[in-house]
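So the structure is just underneath, and the comments pick up after that.
In this view, the complex is presented without one of its protein chains, the others remaining in place.
Per-chain residue numbering starts at 1, and chain names A and B are given in the order in which the chains are listed.
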Amino acid sequence: MNHPYIPHTEADIQRMLDRIGLKTIDELYADVPESVVFKKEYDLPPSLSETEIRRLFNELGAKNRRLTIFAGNGAYDHYAPSVIPYLIERSEFITAYTPYQPEVAQGTLRYIFEYQSLICELTGMECSNASMYDGPTAAAESMFMALAATKKKTRVLISETLLPQVRKVMHTYAKYRGVTLDTIPATDGTTDLAALQAELETDNVAAVLIPSVNRYGIIEDCTGIAEMVHARKGLLMMYADPSALAVIRTPGEWGADIVCGEAQSLGLPLHFGGPYLGFLACRKEWVRKLPGRVVGATTDTDGKRAFVLTLQAREQHIRREKANSNICSNQSLMALYVTIYLSLMGKQGLKEVNDLSYGGAHHLYDRLLETGLFEPVFSRPFLKEFVLKSKLPAENVHHALLDAGILGAIPTEEGYVSFCVTEQRTPEDIDRLLAVIKTLKP
Amino acid sequence: MKYYDKLIFEWSHEGRRGYSLPATPWSNTTDELPARLKRNTDTGLPEVSEPDVVRHYTNLSNMNFGVDTGFYPLGSCTMKYNPKINEEVAALPSFTSLHPLQPAETVQGALQLYYELNRALASLTGMAECTINPFAGAHGELTGLMVMRQYHMKRGDLKRTRIIVPDSAHGTNPASAAVCGLEVVEVKSTPQGTIDLNSLRPLLDDTIAGIMMTNPNTLGLFETEICEIASLVHECGGLLYYDGANMNPLLGVCRPGDMGFDIIHLNLHKTFSTPHGGGGPGAGAVGVAAHLTDYLPNPRVMRNEEGVFTVCDHEDAAGQISGFLGNFGVAMRAYAYIRSLGREYIRQVGPLAILGANYIKESLKDCYKLPIPGLCKHEFVFDGLINKETGVTTLDVAKRLLDYGYHSPTIYFPLLFHQSIMIEPTETESPETIDRFIEVMRLIADEATTEPELVKTAPHNTPIRRLDETTAAKHPVLRYAELSSEN
Partner (left out) sequence: MSEVKEGLYYSESHEWIKVEGDCGYVGITDHAQQALGNIVYVDMPEEDDEVTQNEEFGAVESVKAASDLISPVSGKVTEINEALEDQPELINQDAFGNWIIKVELSDKGELDALMDAAAYEAYCNENL
């Protein structure tokens, strides 16, 4: 019996062996040393039929709990228009390789060009690459990019208000490459600008990375930071939530040179952490330091408008050990996903997403304070996430909500609890969360 | 395929919309944010109706070639069939709705899948333990090299900062090494394209962290001296890294762990059938031998004695290399594939991939120059047409193939030959498909002699023809705002 993915019958195999001049299929790997030929059984269960595969995955799925999400911290439960999965699952998109043959890959090349354009519009930058793996790795790559752009400088500063996973991944990358990566402390829920100014005095700082909306949900006021960093010939990098950039001041407007971040917030499913979508954009000055694939416009020999991978001399397949990054495959299909998302949502839709999230988050914030079980930590403008000080142990609140099927009150590094509200949360969801909280006794 | 010229921005009309959200039940909006924190510029997003969006992207897809469209013999990329059941199960809401910060007790099914996929990959490769946190092959390489460095660092062996990479390696290998802070030392290949032991020996000293290899190598040839290479590198205190880009032919044949490799990465989007998606998302699982498991990146998924799955960090880990647990949706597809084939059918993958490659090679070697005769594994390399007099190059042959409805093989790689054409058929292609491809390759070889201009100016039947890549690189136009301001 053949497996449905493997067409060769015994007769086919014999005919093919005849052409090659061999008798048995084992002769095809006669050059593999006898001592390493694998003669045992793999430690795998036997083949499953399609019905059994379905059952297996449904059974595994049944061991998961579907929760009402009041958590963010870098992964957001936003609404996604129904048409997106139908379009991205089209065979011509999903089963294509990297568009190295542009004559038969204009579909992929065009959506990447659209994606780059949209990322530039949202961030206020002039160039974007075709995508990165996720936000944290995009941040790590932006660090290398800034070091290459500023040549002789060796140190990078990051704000303590960045998400923990962003800081961790950056530290891992920095450790092995030998980059000095230092953290600017937070003060009152935002980056400590006095501390930043003091660190910049060393004159060895290639770049500073600040979140546009930080891990407390607070919108960072970056007034004066670009001037401060540029005065020392360093670069300002910002870590942004592209969904929020529809309403909050853009990195471009703050004077940033490089912008990186996580684009999962543009309607991508939570999917237990991936696939997500890192993005990386910059001012044109730094385009030749940008890692990854980049699509540009051109024409074909008949003069038709066409698109092609360009500036390839930056990349690993040409520069080898001199390349600034090793990235090849990125998250192209997820870039298509957010391109379609942004096309559907448009100017007004993305504004409404932010208004609904903002409205719900502020409503929840006020109601939680009214319960008397929480105290405010900061009094700064926030968007869809916020932290509170809980009078009960954070873990207890978190678990009480879990028991009721709600993911919320995520304990932070400092022992605060964080909440997030998106446009997916209804007044009834919030009432249900509050009802659980009200059962807790201080 | 049909040429279609619009960009989404060119569909935009003020006042149209493609989304549907409820009216706000809340009293606050972002309008109340302080002016200095608000966006002052237009977002520049298009305003398009839902049907227009659907038609636009459907038309774009019609200009694309995929595995489902036709034969895709792209060497080194393992463009095998992408099963549809994988897509179905990966889209189950019982997985797609999971937040990555959900506590382990609420995601036992997801963790079990992650764990069992790792066990399956470990068994298929002969490694002790795996991680699927890396997002792609190159990311797997980087992660594996971090594990290698961490191993030396934890032993206090700090001077091991150099890594040996064959001159025939893909550019990603040296690039990954450099990103990991390693100095690249090239080892020469023999004229047969395998590692030259005599060039290797003098390079081995106490500054060598390890060696990066693929096996079969970039020419599709098995490194028959692998056991000697492994003992030489281990004797000098280095580790062996296996680049799993060429793992497909080994399924059912042999395992990197049994050859002496300490660290490997696998491209789940090559060997394990997950779709390439036009350039990702892929997944770059990393496997390590027993003495290196503590250095795998955080977070890790473990199974305790009661059979409960947990997510934890190890203090000796190489660090964290991803926001969460990698491209989990891709891992789901790979797991469905492995369970569908099971232990009996997965054994057929390698031998049949090798069979197809040798069949094509033997059927075309009288028209195309075969620089290294003899058996190949899952792929092989021609050095252009045998008849070089007409001036028809590998690029021309590749473009002409597009006219006949085939994707081009990998061209101009490896760099060992000037006119490389690297062909990898995979085990999912039927002999009839392969026969038709052989016919077309022979037809193109004939055309190259009888009508060379036809081949040199190919493609003729694709939505667009050859591109002006020089202007694109010299004056990069990378976004719509620049394109529209030019017109």
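Points worth noting:
In the analysis below, a residue touches a chain if its C-beta (ideal position, glycine included) is under 8 Å from a C-beta of that chain, and two chains touch if they have at least 3 such contacts.
Since the model is a prediction, treat every value here as computed from it, not as a measurement.
Although one chain is not drawn, the whole complex shows that of A:T183, A:Q312, A:Q348 or A:T412 it is A:Q312 that touches it.
The hidden chain makes contact, of the residues A:K23, A:K284 or A:K322, with A:K322.
For the options B:S27, B:S231 or B:T470, the residue in contact with the chain missing from this view is B:T470. Against the chain not shown here, subunit A presents residues 288, 312-314, 318-319, 322. If you put the missing chain back, the residues of subunit B touching it would be 469-470, 473-474.
Everything that follows uses one rule, which is that only the chains that are shown with their structure count from here on.
Chain geometry summary: the mean Cα position of subunit A and that of subunit B are 19 Å apart.
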